[in-house]
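Some chains have been omitted; the remaining ones sit where they do in the full complex.
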Amino acid sequence: MPLIIMTLFSVTTLLTSLRFKPQKVIFFGDSITAQGVRPGGYITRMRDALTQKGMANDYELIGAGIGGNKVYDLFLRMDDDVLAQNPDVVFIYIGVNDVWHKATSGTGTDIDKFDKFYTAIVNKLLDKHIRVILCTPAVIGEKNDFTNMQDGDMNAYSQVIRNLAQKFHCGLVDLRETFHNYELKNNPGNRDSSILTHDRVHLNDNGNQLVADKMLEALLAK
Amino acid sequence: MPLIIMTLFSVTTLLTSLRFKPQKVIFFGDSITAQGVRPGGYITRMRDALTQKGMANDYELIGAGIGGNKVYDLFLRMDDDVLAQNPDVVFIYIGVNDVWHKATSGTGTDIDKFDKFYTAIVNKLLDKHIRVILCTPAVIGEKNDFTNMQDGDMNAYSQVIRNLAQKFHCGLVDLRETFHNYELKNNPGNRDSSILTHDRVHLNDNGNQLVADKMLEALLAK
């Protein structure tokens, strides 16, 4: 009898704790992530998908994207914007500006420094036992034959991220590869934009859905 | 009898004229071409190959390469360095610096201006009934998976040149494609240099031989 009561009590506690303690998931990134929390954005779509699956209370999805951010901006603000919130899971989705700013303001990030700062961020998160999922940057220009100006760097910086995911046994959402395969199938006219982005970089509806699908898959994988 | 004499005379005249009027071929380009006239350079190798074929007197090969040149440098000096010499054939081999200088000095060439100046050069040569053979720029970095920083631009600017060759019915030596295929076969370690170049851009012995072979093939094709 007391045993049953205790057991019931435990189950109730467990359920309560599950109901009131969703996993806190932070999306740490740039303008693409800043736009992800808008209606139709990829984070919003992930939330909707979780609701449809009856998992609305299992995860709290928090956007932490700031326009123009590069890897060292994430490093500089990670204490305030990520660690202070005690997340369970952090998606790191950065790299477009590290490459792009080379051409647009002369202030891109050297690839070896990209590696160093990215490593420093991952190390700090893993030290806190936070689950870390890395994302490769998708596209700057949607042409599918590697004739977008930054394709060389985008491929190289994505490879750095893939290597880090492997080295630190982190999750990986390989958006670079996902987008490239999608463009090969769905961009027969080899257009510069408007397949998955509206301006070569920022996601349109299709792009937001594709990112949401892949990120959710990674989040629910275990 | 008089017929035979006349015929012999004609043949002699013809041979003489061939012997004393070789086709004048100018290689118009940047530092890669400036180095092409050195011992072991691609122009030197072409000359040697013609000698071996017994065609030493059929072609006069002239290097007109200047280090650091971009397409509009060729445009600015084409009257003095090319037209003034009345060539029969001109190889245009330019583009590396138009792409590279974007990153190394902020003074690369916009792709639409590259097209315009290239077109202006081709038009001026064709107006003089000069045979024109276009070459795509080979490599800035020898990695074979499109992870060299400038691969996107190198592919895009090469496509501009391919389109111009087709539009103006010019010869084409597609070094970009030739080098890429060579790297796929002969660079299994995906090294940055020392397969066909010694510094990611300038040709080593293998590179000079490969360029010489392809250019000679184009020169002798008709």
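A and B are the chain letters, set down in written order, and residue numbers restart from 1 in every chain.
Just so it is clear, contacts are C-beta pairs under 8 Å (C-beta built on N, C-alpha and C of every residue); 3 or more make two chains touch, one makes a residue touch a chain.
Values in this document were obtained by computation on a predicted structure and should not be read as measured data.
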- Here 2 chains sit in place, yet the whole complex recorded in the file consists of a number of copies equal to 4
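One rule holds for everything that comes next: only the chains that are shown with their structure count from here on.
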- Message: If I superpose chain A onto chain B using their CA atoms, what angle of rotation comes out, to the nearest 5 degrees?
- Response: 180
- Using the average of all C-alpha atoms in each chain as its centre, how far is it in Å between chain A and chain B? 46
- Item | Partner chain B, residues of chain A touching it in the complex | 102-103, 106, 141, 145-156, 159
